[in-house]
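Every protein chain of the complex appears in place save one, which is left out.
Chain naming follows the written order as A and B, and within any one chain the residues start at number 1.
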Amino acid sequence: MRGRNKSNRGCAAFGAGLASLGPAAAWAEMRVNLPEGVTPISHEVYDLHMLILAICAAIGVLLFAVMFYSIYAHRRSKGAVAVQFHEHALVEVLWTVVPFVILVAMAVPATKSMIALHDTGEADVTVKVTGYQWKWQYEYLEDGIKFVSNLKTPSEQIYDGAAKGENYLLEVDNPLVLPVNKKVRFLITAADVLHAWWVPEFGWKQDATPGFVNEGWARIEKPGTYRGQCTELCGRGHGFMPIVVEARSEAEYAEWVEERKQERAAAEAASAETFTMEQLMEEGAKVYNASCAACHQAKGEGVPGAFPAIAGSATAKGPVGAHMNIVLNGRPNTAMMPFGGQLDDLHIAAVVTYERNAFGNGVGDRVQPADVKAARGR
Amino acid sequence: MSGQPHSYYLPEPSPWPFIGSFGLFFTLGGLALLVNDISGAPYVMGFGFVVLLVMLFGWFGTVIREGESGRYSEQVDRSFRWGMAWFIFSEIMFFAGFFGVLFYARMYSVPWLGGLGEKLSTHTLLWPGFEAVWPLLTLPSADGYTEALEPMGAWGLPAINTLILLSSGVTVTAAHWGLVHANRRQLIVGLALTVAAGILFVVLQGVEYIHAYRELGLKLTSGIYGSTFFMLTGFHGFHVTLGVIMLAVILFRAMAGHFTPDSHFAFEAVAWYWHFVDVVWLLLFVFVYWL
Partner (left out) sequence: MTHATMTHAAHDEHPTWLRRWVFTTNHKDIGTLYLVFAALMFVFAGSQAMAFRLELFAPGIQFIDPLAFNQFVTIHGLVMVFGAVMPAFAGLANWLIPMMIGAPDMALPRINNWGFWILPFAASLLLLSIVVPGTPEAGWTMYPPLSIVGSSGKVQLGGDLLIFAVHLLGMSSILGAINIIVTILNMRAPGMSLMKLPMFCWAWLITAFLLIAAMPVLAGGVTMLLTDRHFGTSFFDAAGGGDPVLFQHIFWFFGHPEVYIIILPAFGIISHIVPAFSRKPLFGYASMIYALVGIAFLSFIVWAHHMYTTGMPLAGNLFFMYATMLIAVPTGVKIFNWVSTMWKGSLSFEAPMLCALAFIMIFTVGGFTGMMLAMAPADYQYHDTYFVVSHFHYTMGISAIYAIVGAIYFWLPKWSGRLYDERLARIQFWISIVAVNVTFFPQFFLGLAGMPRRIPDYALQFADFNMLSSLGAWVFGSAQLLFLYIVLKTVFAGRRTAEARVWDGATGLEWTLPSPAPYHSFATPPVVH
């Protein structure tokens, strides 16, 4: 939203001509150019983009001016007689050499920006970003904070059962919180297939390749919320794994880090506690909707041929140990990934309990965090 | 463009191209079923393969009859030569792709997993214990793979095979001299020796594969070293086998009195192919076995 006013003005005339096609509210949001962004790199990329666009536009205007002049002035219906020339050494050399010189001139700023993009050293904060089908996991390597970020848009909105919210498909449960004015280094990888991590306001995207780490960096200049999406085809949920970055002042960021650390300590303590069925079911529903519903669907009905149903499934109604094992360690040669690394003991206990009792499964048993802890040991 | 385009041979409509396409469909469709363990797959594939064989006999038979009856002009001969040359070029590019993969693995992917250059974090974060060496025996993660115990050496069977294949290049050239100088005996003996060398090569490759699987633990599933080793040598061995079959056909035709000193395109085409297979082996020997 910030920094896009200038480009908006440029297209106001074009927009006005088409405004009848859509609701006015949406047009206020519409953008037709790259964002100038909020990092030094994004400004460089934006300037490079505008420069090459201007050069192309200038050449295009010249070229088409000549072409349309010919179309107008040298048409047969006006009685034009063809002049039978078919080569001209000077112009041919010129239009080979001049573009070459322009290219060399363009290569200079492009090379500079390219080098800057690769300069990921001396970072203040390092975040490991892991792409999963279909969510992102963030891990703050210095502070030991780790969480999964899921799409928050409810499926009723996607399937037109409810009005779409302001940030439809661009909202997550746990945004990536980052400090402003610090150099943040991203170590980007994937757990299953290729993904790509892109926040347009940062000026770059980087592919997430399983087994390899690619790097990127950002020094965010302004606090705010910046939204992006996965940009490498990664399967059914490719359009449904957005990225939300909340940039906060250094003090607020430090506060947030402290809260996360306390939360983690609390979660560890919770492993020893015992929970009631209601507590587990309530927590389990949350975890299920965030982590499982993308494949197994909101009502546990699954997708025939692709993802098995939870409702009435042999696993959910079978022995609890095997059920827990699949959630913790995944199922080889299927899309069922291990959740042991993403969810803590309480969350796993809650979601297994939920799956066993919701969707009409009604097995009746409960799983406690301590059971999960024990199962992890095995 | 001298030639005699007036007498350019335009073949009659022929069923073989369609039959060949039909056979390919069932062969490859059957193979797709086969790798997915779908029952009946071998029959589908077998049917396609038989159709393909019938097509090859029919088509080549037609061409041989046309050639032997002297219906081909010099220009047609030139078309065949160009055609064969470009076909071999496509084969060269096929192997170039696999060599590219070998070089990528050796120069980039394996060193990167070991932390080379900009990929330091790949090593420290994901594969901290991994050491980048070639031949790669200890994998980043052996999960789902079988690690090899030892790499394949260059100076045993592979070196002998190199000698065999190089000698076969000499014998096929000797056969050609025989043909050009109307010495039918030299032609037949030269070809027979070449076929024998080719068969011996394929047999020794088989022995080497058994050695790799049994003693070295080197398998197709031994990570990128095993993958590139078996893929490159396997496709080469497949081409040698095809070459041997082609040479054998030429041998039988020579024994049946085909070819004249100035018209023997089929012989030359097969000889070119054989030299191509030979050169690929030399590169394999250097980059897969030796260095």
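In this section, a residue touches a chain if its C-beta (ideal position, glycine included) is under 8 Å from a C-beta of that chain, and two chains touch if they have at least 3 such contacts.
The structure presented is a predicted model; accordingly, all values stated were derived computationally and were not measured.
Peer 1: Touching the left-out chain: which of B:Val101, B:Ala159, B:Val189 or B:Val202?
Peer 2: B:Val101
Peer 1: If the hidden chain were put back, which of A:Glu92, A:Glu258 or A:Asp365 would touch it?
Peer 2: A:Glu92
Peer 1: Need a quick check: the contact residues on chain B for the chain that isn't drawn.
Peer 2: Residues 1-2, 5-18, 20-22, 24-25, 28-29, 31-33, 35-36, 38, 59, 71, 75, 78-79, 82-83, 86-87, 89-91, 93-94, 96-98, 100-101, 104-105, 108-110, 112-113, 117-119, 126-127, 136, 139-141, 143-145, 219-221, 223-228, 230-231 of chain B touch the chain that is not shown.
Peer 1: Touching residues of chain A against the unshown chain: what are they?
Peer 2: On the chain A side, contact with the omitted chain comes from 11, 18, 21-22, 26-27, 29-35, 44-45, 48-49, 52-53, 56-57, 59-60, 63-64, 66-67, 70-71, 74-77, 80-88, 91-92, 95-96, 99-100, 103, 106-107, 110-111, 113-118, 133, 157-160, 164, 166-170, 192-194, 196, 198, 200, 203-207, 209-215, 227-240, 303, 305-307, 331, 333-336.
The rule is short, and it goes like this: only the chains that are shown with their structure count from here on.
Peer 1: Which bits of chain A are touching chain B when the two form their complex?
Peer 2: On the chain A side, the touching residues are 118, 128, 187, 189, 211-213, 215.
Peer 1: With touch defined as at the start, can you tell me which chain B residues reach chain A in the complex?
Peer 2: So the residues of chain B in touch with chain A come to 112-113, 118-119, 121-122, 125-127, 140.
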